[in-house]
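Just one protein chain is left out here, and the rest sit where they should.
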Amino acid sequence: MRKFTRIVTVIVFIFLYIPIIVLAVASFSSGADLAVFKTFTFDRYAELFRDSTLLVLLRNSAIIAILSTAIATILGTAAAVGIHYSGGRIRKLILSMTNIPMTNPDIVTGVSLALMFAFTGTILRLNSILGFWTLLIAHITFNLPYVILNVMPRLSQMNPYLTDAALDLGCTPLQSFFKVTIHEIMPGIIAGALMSFTMSLDDFVISYFVTGSGFVTLPVEIYNYTKKPIHPKLYALFTLLFVVILLLMIIMNLLQGRDKKSKTRTVVQSGIIGQQ
Amino acid sequence: MNHELIRLENLTMEFEGTRILDNLNLTIENGKFLTLLGPSGCGKTTTLRIIGGFLTPSSGTVLFDGKPINDIPAYKRQINTVFQNYALFPHLDVYDNIAFGLRISRLKEDEIDRRVTEMLRVVSLKGFENRSVASLSGGQQQRVAIARALVNRPKVLLLDEPLGALDLRLRKDMQNELKRIQQEIGITFIYVTHDQEEALSMSDTVVVMDSGRIQQVGTPEDIYNEPANAYVADFIGESNILDGTMLEDYKIRFFGRTFDCLDKGFTPNEPVDVVIRPEDVDIVDPSEGRLCGTVTNVTFKGVHYDTIVNFSGFKWLIQTTDFHPEGSRIGIRLNPDDIHVMHKSEYSGMFGDYSSYSAEYDEIAVAEESEEE
Partner (left out) sequence: MKNSTFSRKRRWLSAPYVIWMLLFTIIPLCIVIYYAFTDSVTGAFTLSNIGGILDYATIFLRSIWLSVAATLICLVVGYPVAYAISQMKPNMQRLLQLLIMLPMCMSFLLRTLAWVALLEDTGILNNVITALGLSPLPLIRNSGAVILGMVYNYLPYMILPLYSAISKINPRLIEAAEDLGCNKTRTFTKVILPLSIPGILSGITMVFVPAVSTFYISQKLGSPGTVMVGDIIESQFKGAYNPNLGAAMSLILMILIFLCIGVTNKVTANDSEEVAN
């Protein structure tokens, strides 16, 4: 049993990483064909850095990801606090609304937003309103549930008397949020923001439907590229992004390891003071 | 000097159709240690949270120094609270927890430092300044919570079951400690607990509550010796409660016999509840007893024996240091000051019969006293 599951695990990891290895290897090949390795070269990386359009696309993706994450984090955290203090029916209603973008397939979300933007465009008698703003709105919309679903559990784990204690000691409700609550729910906020950021950076399906020709993100443009014979400098870009994300994850892992330790401390503490 | 500090007028609290407080009236004097005592769900914590400003009463007025404060939010009241489980801020160390309120009111750092250091002395936590609150024991966290509240020099300190999470030994120490701190600081303490022993040993005034109503207000001695009704008599200590008739002043009749007592002012032949504390009963030889009964159960309790005696079907609890084996015939004697007479109330007949006595009654009582709300 143990042996069997381990063998499956090893095979699955090979399966998950083979295409990544293929792309990484191809990024050092002088040929254009993914399947054939010609000779070793760094040319693809040189081309990549000379290619200003790719850098613009990367910048666009980053702008959308950062802005949508920031706005979704603020809106979503506020919403999570609001939902936390709402009772019964309202809470249920808002949470099921939150679930809609989570269970709807991306293509339906994309299509519905595209249709609404088209509809709004017709009303405003504009030819097309698709572009930066529609893209930003779409990204905020699909990021919001991630923030809320990460922050909510933190709020319910929080000792409910902490905010009362802050008010008791003279904080206005706003001060009590920034001086106490936010510290307690920070791990949830960070997790939600990180998830939003990666989702947003990587999103292709929804962006594809709501973006215009004026403002294009990297994944959408990659899709356009892959319809034609693809330029191998994309493999170099892919490999670079892979290394960056890998490094980020290692750093996160180390940070998390530290966080885990402090978390066990809080568990010990809650045991002592007997909260639940 | 003692003067009225807080007055609760016709306080009523309803939540989702349930009446949690029912027309509550209470005056709290300056500098007193007052305890709200009652079982879970009696409304004591709700009362405290209304005084603290965390709940708005459905109707009624809270007066502070003679002025209504219903509309003043918690953060503007000169009242501080020690919360259940202390609610220390986990992201701040001991010093910063205590300094929290002073920093919010933007005091100068050297003033803050002076007051925090002074407070650490009062709660005997010198040297703990930079410890994280998570590394403290329950008793130490408790002291930080008290210091964090008192450092703001409130006129009233509210304490919401602050000793509930501590073990028995620590609880006794903290009771003395709290009383000492209250006397040293000299401000009003309003203390909420379900532990009658805690209430009796610390308070100047005890307020016994049940079902959102005040059952009795008085000194611990009053509450114990002169319970207002069967509920109070049963909740505070152990009581045998019997049906009786007040023949005239100083004459009470129960079990078909007439006894002398110290109570007066009842209408002649008024039906009353009679309270007899288990430790007041003297066991004598059956031949000398006013009443005779059979011992049905004996439990060793350390300082005394809990002896259940059957008096023609009605069972009494008697606490005595002498051992009387099960099945033995005994007599009892009652002195006039052993008998306490109360008017009939809605609680009559509900308490004070030990027919279903079980040696585990203490444990059962503890299990029922789970946290409020």
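The letters A and B name the chains in turn, as written, and every chain counts its residues from 1.
Keep in mind that, in the parts below, a contact is a pair of C-beta atoms (placed from the backbone, for glycine too) under 8 Å apart; a residue touches a chain by one contact, two chains touch by 3 or more.
All of these numbers come straight from a predicted model, not from anything done at the bench.
Among B:Ala74, B:Cys261, B:Leu317 or B:Ile339, only B:Ala74 touches the chain that is left out of the view.
The chain not shown here touches chain B at positions 15-16, 49, 53-56, 73-74. Touching residues on chain A toward the chain that is not drawn are 1-2, 4-6, 8-9, 12-13, 15-20, 22-23, 26, 33-35, 75-76, 78-87, 90, 94, 97-98, 100-101, 103-109, 111-116, 118-119, 137-138, 140-141, 144, 148, 160, 163-164, 167, 173, 198, 201-202, 204-205, 209, 218-219, 222-223, 226, 230, 234-235, 238, 241-242, 245-246, 249, 252-253, 256-257, 260.
Assume only the chains that are shown with their structure count from here on.
Averaging C-alpha coordinates per chain places the centre of chain A 54 Å away from that of chain B. Within the complex formed with chain A, the residues of chain B that make contact are 52-54, 73-76, 79-81, 83-91, 100-101, 104-105, 132-138, 141, 148-149, 152, 164-165.
Within the complex formed with chain B, the chain A residues making contact are 159, 161-162, 164-173, 175-176, 179-180, 183-184, 265-266, 268-269, 272-275.
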